[in-house]
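Only a single protein chain was left out; the remaining protein chains are all shown in position.
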């Protein structure tokens, strides 16, 4: 067999070995980490997201205050009457 | 005090003065311009936008004529009957 | 007349001739091709597109399986009861 | 005091050239046409705004490092923007009416006479002192008669970049003026009886025909006119994405967000070419005059071709639809419909005019390919 | 074994520098602020993520050939990204409240005092060993007081690119902190009676006024402050597209897809400047401190100006709305509304605060133009 091919095959064998070991090691570690995350998240109860918080998310850029203001003004007027 | 800092502070003072003067001048001028615009717009009554004009806006690129044509054809057929 | 302009006019005349001949030849050829396509498509009846095929189009990238799975699970649960 | 002097010298007031002031007026005029008169606003608004920005003294929008400089470099110098617009237009175009009645392609061919005839006009202008149009310049100007914005921009960017601004402005302005330019010509060349002709309803076109059509167009272009393949190829890609039914996501994006983003940038980049030194020349007046002539001739030859087809078909073709062959989609087809309704209030020509209308797009892309091959 | 050694040397574990670890912590902190505390998440999330990516040893995200390197080069080095964001913000901004009551522009002007006063702070820091801010650096830092993200990024990229990361982080963090920074200052400078003042309802503004407004702003900027035209020009283009009513497609794209795409890239590119060698310096602490001072001063001068206007108008201006003059749209206007409601549960100031709020955007763009002209 071509000595060059032989050498390449050795490289490939090494890559196969190292590669599969690392892939398995990495993903096994990730299993542990995911289990850890789940365990921690299970112990710390998720805080109840206040409903009015949700409205604050999108704006930051945006004309939504105009809408809010329209409603505000309407409510305001309504109360006055 | 470090003479370099002193000189920079003088520059900053000048920037503060010039900057605030220009910002106020500029935005005051804009107040005048906005009032002028409002005055002119108030005197020239806004032309009533003909309804069929609105349909012409979006097309230019677009397959809307197909829709128009479909309606046209339907109307056409309806009238024939 | 400026000899340069005369020469340019000759070029333009040639362009006019060649251009219109090619445009007409090209689009006439396209008429033939379109007629050919219509004739062939008319002879080969269009295969009926199975309805469930349509669902396969969009995914490829996408979380739709989650939706599918939700329905699947619901059906599954429903049947068990 | 020194800072104030620097600031004064950094104001436009101290640096305006008269040419820049005039060009700002031109920019404002374009904005007026776009917003108030609704002349092709999608393009003329960004073009007009770009014209204003590029003429601001000291701001350097179109100098290396400036915003418009980068946009032009990336999108027009490379030819990428008009091609992407063309892909989007392809995705927006329905060839159904043309496939149902392919003879309409002849009308799209005839209307290209406006392009080639204008070549003469451009060259004859050289007899007037001050004009010096080369054959390349003349070709780039003549393509205005194709009544298709991206085609005109693409060809001008290849053949005569220094005329690009004027050519693009003329092309989009006349496209918007189609309802004013075309009707008199249409009426002059047709009899009332001809204008009243009702056309047969078009057959339904199958999905398969619509899928194969763009591929067939591309194939013919490849075989006979490779120089037209950038334009025709991207147009056919867009149309294939539209019709094939399996890449709905991509088709929608090409028709909407992508074409919109590119339109903003294309308009700004074209506007950046409206600088005083490039636009305020005798040539620009010549280009504007030639553009109007090109549109008029194209309209006329389209109508005349339709008259001929009417004769040959024994009275089945309303000659008005020939005017739609200049493209200017879908404005020209609507004008045909309107003039037809004037003659006969029950005669709806819109769908019949869509065939020559989209044929005109192909026709002018082919004409552009010929000019690129022979003059470019 | 050799391969394993190579692999080990190619792990981060073997290559981390302490600075990189700290900067990853900073990146995580920004993600925490964005996700859990909802501090300007649209920008701080990509900035935080970019900070993590750029500090990965061996990955080379910000070295030639790396993803963040390209994004920075294309978008920030050229200044294109902040300008496109500004166009989108323009398309999202309604100037109605400001046109109805143009005197509010004075509040937008007064709040810029925060910017110019901070120049002193930055320069005085040079007295502390370790600080060496040039006038350019000081100007780029001071603009944080403008409370406007794209303006700060644009100016920093022109005047002090090496401080860009810290400046952008400070600008967005303080914008998110507006509800915490502003109320104490507002309460300290106003009496309960002043806070209860009810303002007259604003008149309705016509479509035509809204169309002409951005053009008038642009015209004034061109005449008197060309160096501000990149920012103001793109902002006015966006606003004109929004209001003119004829380019709905383009306006929607500028407000949504285009600004979103650019926001992702802008955030990542800013994050790429959060490398240990550029961020973990004494300067950064100084910048953070100065940013808070700038916000506080701007708020105070805005309120004081509103108090003055209240006196002069005979009690018709609620001084709280002056705080909105710093911009930080729309957060500052909401804070005004909230503090107003505390004083009088029937007093809705939101709409009245929108005027100074958008005036503040113009004001800081003008201030940026002045700094560019005099210091740049």
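Quick notes
Think of it as A, B, C, D and E in the order they're written, each chain with its own count starting at 1.
By our rule, a contact is a pair of C-beta atoms (placed from the backbone, for glycine too) under 8 Å apart; a residue touches a chain by one contact, two chains touch by 3 or more.
In this text the structure is predicted, and so the values were computed from the model without any measurement.
Contact with the omitted chain, checked across D:250, D:308 or D:341, is made by D:250. For the chain left out of this panel, the touching residue among E:57, E:161, E:245 or E:376 is E:57.
Only one of the listed residues, E:35, E:180, E:282 or E:312, touches the absent chain: E:35. On the side of subunit A, touch with the chain left out of the figure occurs at residues 1-2, 4-5, 8-9, 11-13, 15-16, 18-20, 22-24, 26-31, 33-35, 37-38, 41, 46, 57-58. Within the complete assembly, residues 3, 6-7, 10-13, 15, 24, 28, 31, 34-35, 38, 41-42, 45-46, 49, 52-53, 56-59, 61, 65-67, 70, 256-257, 260-261, 263-264 of subunit E touch the chain that is not shown. Although one chain is not displayed, subunit D still touches it through residues 78-80, 83, 211, 215, 218, 222-227, 229-230, 233-234, 237, 240-241, 244-247, 249-250, 252-254, 257-258, 370, 373-374.
The rule we apply is simple: only the chains that are shown with their structure count from here on.
Put simply, subunit D has to spin 120° for its C-alpha atoms to lie on subunit E, with the angle rounded to a multiple of 5. Set against the Cα centre of subunit E, the chain with the most distant centre is C. Taking the mean of each chain's C-alpha atoms as its centre, the chain lying closest to the overall protein C-alpha centroid is B. If you average the Cα atoms of subunit C and of subunit E, the two centres end up 47 Å apart.
A straight line joining the Cα centres of subunit A and subunit E is 26 Å long. Of all residues in subunit D, those touching 2 or more other chains are 3, 7, 38, 41-42, listed in ascending order.
Residue positions of subunit C with contacts to 2 or more other chains are absent.
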